[in-house]
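Removed from the display is one protein chain of the complex; every other protein chain stays in position.
What follows is chain A.
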């Protein structure tokens, strides 16, 4: 990565957020947008149907600066940090350790919960996942590609030993994540106090997705409703960064 480049002509490539992106992709795209708005760096969002093929390692979203391509939330945050724009200067080392742990909680546990619902739950797959993934292809690709992605996703879940979990156990895992994040947030403005960090961007991305998503299954949204401070946080961040 060439961190010495100037920050100009920056665009963020995302899938069609309203019709194509799946929950976790949507969350990550939104998190990167939020993070860049927190740093007040200028950028433009471009929605393309084939971002996963534009991206060199199939990771979404994709940030393009002149001729450099950076993919994924972590790498983009790293890159911006290397340019000297750091949101965590006010934190102690222990707080940074906690923040990394929180990011990992969302990146892995919450994403696995979302994956389980999207790919493992039959009704959700038929009504949400398959149409969304297939929306940008013509027949017969519109059925083949969701099928192949589903097979890959189910193998991933099996490796994590999530294939034998019931929906209730998945709900418990989601509850664990929300409880942890809610306890960390408490009554503060952001996770680590009055100033935003990348963990807040990621939290906003996931929470906004879970609150606004339309699924045949409402158990995760119902669990989230038990933690009003997370919902207030989401509304506050939306007001701060997404209302002109």
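Here is the rule we use: a residue touches a chain if its C-beta (ideal position, glycine included) is under 8 Å from a C-beta of that chain, and two chains touch if they have at least 3 such contacts; residues count from 1.
Rule of thumb we're sticking to: contacts and distances are computed from a predicted model.
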Protein name, per the UniProt record, of whichever chain is missing from view ("DNA replication complex GINS protein PSF3", "GPI transamidase component PIG-T", "CBN-MTX-1 protein" or "Vacuolar protein-sorting-associated protein 25"): "CBN-MTX-1 protein"
Residue of A:109, A:195 or A:211 in touch with the missing chain, whole complex considered: A:109
Residue among A:11, A:50, A:155 or A:222 that touches the chain left out of view: A:155
Residue of A:126, A:148 or A:183 touching the missing chain in the full complex: A:183
Interface residues of chain A (partner: the chain not displayed): 93-94, 96-98, 100-102, 104-105, 107-109, 155-156, 159, 161, 176-177, 179-184, 186
